[in-house]
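Other chains dropped; remaining ones untouched in position.
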Amino acid sequence: MATLHTVNKSPFANQSLLSCLAHAKDGDTVLMIEDAVYGAASGTGLADAMAARSGVNLAALGPDLAARGIATERLLAGIKAVDYAGFVELAASHDRAQAWL
Amino acid sequence: MKFGILISEGPYTHQASDTAYHFVKSALEAGHEVPRVFFYHDGVNVGTRLSVPPQDERNIQQQWSALAKDHGVDLVICIAAAQRRGMLDANEAERQGKDADNIAEGFRISGLGQLIEMGIETDRLMTFGD
Amino acid sequence: MEDDVKKFLYVNRKAPYGTIYALEALEVVLIGAAFDQDVSLAFLDDGVFQLTKSQDTKEIGVKNFSPTFRALGDYEVTKLYVEKESLDERGLTADDLQEIMWEDEDDDWAEKPSIRIVSRAEMADVFADQDVILSF
């Protein structure tokens, strides 16, 4: 009974990603889309907060990463890039979706 | 699986309606059903037929109208949100004494009950907003 | 509870008045109440500001919709989960929130509070228990 959480705001401007991570349960997936994908990069001031939630699956939308020039090599360890079809699969394979607007 | 889609932001200003479009297209290609997309908040502005985006940009309204036509997706604009924001169909325009309307083909105006109904009748509700 | 009843959660994470999301979320809740589903509301992050007392919008010229929360009991919307950590960070306590009551017809119409202050972990449990989550 896992939840797919989607976050779409830059974590450098907005608290939504941190709030989402604080509420996600082990086994849930947090998918970063749109401006939230900036949170998927390594070497930022947020990397520690992201790494701390080790029980949660982290993913980022590849088309949004590419649009923002974030190469796959720059992703934090453990973050999986998915395309729109992968987004649909995640939505279908979890029991509910929660958007952190 | 049946997906219900809620779009809460207007076109061009926020990426929400673009992301929703790519999600719906991919879901349909994967064999899922998307019986309805509900437009709320500024999302109602997606349905205007009066927009003229630059020629080198996508036309968001036309993308949605094409999905409605090709896949029978029911595009519902919330009437209460639409009234505040000046989105009207011909019936509403007449009822409100307005001299013009602006809803595009494939979109229809209805009540918030359609959103709840979508939540009840689909397997998974996805929200795209800001 | 019948099998065709779904658990609907309305999640409120935004402050009122600066944007319209809080007001339009409440409009969905009122319409949704007619559908006989199992309805809960969650207030966390800036959403807890929606429930504060003494809102007076006269000078900004915008409608004060905060009294409507007190009418939710009449619509059989009686579960308003409010996150304690969100209150704490904002310098608020339960006393800063409106008193929102409902009448329990199974208990001789006793008046009961609709607001349930929960921890962040309990809020996460509320989220994980839903069928449909509507976020505003």
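For reference, chains read A, B and C in written order, and residue numbers begin at 1 within each chain.
In this section, a residue touches a chain if its C-beta (ideal position, glycine included) is under 8 Å from a C-beta of that chain, and two chains touch if they have at least 3 such contacts.
As the structure is a computational prediction, the values presented were derived from the model and not from experiment.
Chain composition of the entire complex in this structure file, expressed with the shown labels, reads A x2, B x2, C x2.
The working rule: only the chains that are shown with their structure count from here on.
Averaging Cα coordinates per chain places chain B and chain C 27 Å apart.
Taking each chain's centre as the average of its CA atoms, chain A and chain B sit 26 Å apart. Under the contact definition stated at the top, the residues of chain B that touch 2 or more other chains are 8, 125, 127, 129. Residue positions of chain C touching 2 or more other chains, listed in rising order: 21, 132-133, 135-136. Interface residues of chain C, counted against chain A in their complex, comprise 11, 13-14, 21, 44-45, 120, 123-124, 127-128, 130-133, 135-136.
Across the complex, chain B is touched by residues 6, 8, 20-21, 24, 27-28, 31-32, 34-35, 37, 132-136 of chain C. Residues 6, 8, 40-41, 80-81, 111-113, 115-117, 119-120, 125, 127, 129 of chain B touch chain C in their complex.
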